[in-house]
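Starting off with a structure, shown below.
In this view, the complex is presented without one of its protein chains, the others remaining in place.
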Amino acid sequence: MRARFALSLVVTALALGAVTAAATAADRPDPAADAKAFRDFFVKKFPKVKFEDFVNGPYSMNEDMRRQWEDKEQFPPYEFALEAGKEMFGTPFKNGKSYADCFANGGIGVRQTYPYFDEQEGKVVTLELALNKCRETNGEAPYSYVKDEMASLTAYMAYTSRGKPFDIKIPNDPRALEAYEKGKEYFYTRRGQLNFSCASCHVQNPGERIRAEILAPAIGILNAMPIYRSEWSGMGTISRRFTTCNSQIRGVPLEPQSDEYRDLEYYLSYVSNGLPISGPGARP
Amino acid sequence: MTASFGPSVTRRLIIKGAAVVALVGFGHKLLGPWPALAAANDKYPEDAFKQKGAPDAIKALYGRDHEASDKVKLDAPEIAENGGVVPISVTTTLPDVTSISFIVSENPSALAASYKIPPGTVPAVANRLKMAKTSNVIVLVEAGGKLYSATKEVKVTVGGCGG
Amino acid sequence: MASSIRVRAILNGDTTDVQTLIQHPMDTGLVKDAKGEVIPAHYIQQLSFEHNGKAVFLADWGTAVSKDPYVKFAFKGAAKGDELKVSWVDNQGATDSLTAKIQ
Partner (left out) sequence: MTTTMNKRPNTAMKKIMFAAIMMAAGAMPARAASEADFKAAFAAADSAEKEAGRLRNQWTTTEAALAAAKKAAETANFDQAVMSAREAEALAKASIFQATSEKERWKDMEIR
């Protein structure tokens, strides 16, 4: 028990502090300016990294790891999931319809347009959500959001979009702007006992080691999703990445595809606009 | 490095190649005898894989001493990105190579993999191994009836035994 | 059922480069599942490659080979279109095999 108290102290002392910045209350939301500042920040912080290489996460920042990755990419560990996803995607539902019927262009080469803001529902719709909606509309049970079938399906859809730049739009709808702003707030808000925000790791310290891992830059981090993580010995979706990030900082994860995560994905994808989809990816 | 390498393009090409070749085949499980491994000296070295330490494993497998050789080139990362998947490869300029084996000294069982190299096969192997913790990796090359080796330490911060 | 084996065999000059990825858990027998029960050892012990009825590469594996194992080697003497037969057997007696065409 005492040990845990002591740990709490250490942990809190380690927590990253922020600077008291100028008053920001008067700022008006301006996603385009945000995205530019975001991009400029990373380009300036990592002058040697080619812009498109940010989608390769930690491998863009560490030579030894990059070699291991390139070696693995000769026969990538996500290959089985990718093939399974392709087969699943092409298999009709019991009612004769298929995934292709639920998406523009039959679902091929469209991953870069997700998430989008659905003006009818008034909410952000992610690819994972759209896939399960498609299943449910056609009388099929939804899949778990974190791995297995969902990871295989999104792996295949990402694969058909490889090289296509993220193309996330914020429609002229105050609710869309609000979702974006909420996503941004989630991204920068410290949480969990470690008192870390997403930005503590992926803005302030990309390229640095935390425990054993080399942190990925926030920009382009979703472009490689879903990923085969050696640590998971398997595939994981964006939902899995968000929930495990939260647990790692000792926060109780929210439900996959809860509004917060949807908004976060919206924000993070928007500020990576222009960077190509590279998923499925492989990560340590 | 960063400038010349276009990962998404490279991977796309790679996968396309894979799809073409991988589909020529039949995947049913065979339960009968196994012709490819029927040859007499292809027996699985059960005993060597059971040994705990590197010296015992090498003794059980080869029954002789090894000497370090600069003709054996072992390629392994300085720091494994994950102990569960450590890419390790070897090439050698030694003639008459008959087998190549990989030892991870600090693993619960030191012998990781052993490969027989028939005449006509290039004496070079790349594979991916699990490492429980920071350890020496020893590669053994059996050539012309002698045993040569190369050793490199690989640091592991996330072990490969966590599943 | 899809094969557990993926092979890429490509002729470069007089040498055929072979890369293989196999879907297999390669359980060490040292790991416990979520319920705290030991997952029994389950790993491929032997993997063979045969060209024109002749063994060109033989692998003996223990539990330290990574999950979904990968191996790469090269051999001489093959021509484009030749068949390469890949087979494995694991410690529980399961086997799989596949014949790929050299590209």
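Brief remarks on what is shown
Each chain carries a letter (A, B and C) given by its place in the written order, and its residues are counted from 1.
Note that a contact is a pair of C-beta atoms (placed from the backbone, for glycine too) under 8 Å apart; a residue touches a chain by one contact, two chains touch by 3 or more.
Everything numeric in this text was worked out from a predicted model, so none of it was measured.
Although it is not drawn, the missing chain touches A when the whole complex is taken into account. Only one residue in the set A:M88, A:C102, A:I170 or A:L254 touches the chain that does not appear here, and it is A:L254.
Per the touch definition above, the residue from A:K123, A:K147, A:K184 or A:R241 contacting the chain not shown is A:K184. Although one chain is hidden here, its contacts on subunit A can still be listed: residues 1, 4-5, 8-9, 12-22, 24, 27, 33-34, 37-38, 40-41, 44, 184-185, 188-193, 195, 197, 199-200, 203-204, 247, 250-252, 254, 260.
Everything that follows uses one rule, which is that only the chains that are shown with their structure count from here on.
Set against one another, A-B and A-C show the most C-beta pairs in contact at A-B. Chain centre most remote from that of subunit C: A (centre = mean of CA atoms).
If each chain is reduced to the centroid of its CA atoms, subunit A and subunit B end up 35 Å from each other.
Note on chain placement: the centre of subunit A and the centre of subunit C lie 33 Å apart, centres being C-alpha means.
Counting only residues that touch two or more partner chains, subunit C has 2, 6, 8, 67, 70, 72. Within subunit A, contacts with two or more other chains are made by residues 72, 74-75, 77, 79, 233. Subunit C meets subunit B in the complex at residues 1-10, 15, 26-28, 30-31, 39, 45-46, 48, 50, 54-67, 69-77, 85, 87, 89, 94-101, 103. If you check the complex, the residues on subunit A that touch subunit C are 72, 74-75, 77, 79-80, 83-84, 87, 233.
Residues of subunit A that touch subunit B in their complex: 48-50, 53, 55-56, 60, 63-77, 79, 82, 159, 162-163, 211-214, 230-231, 233, 276, 278, 284.
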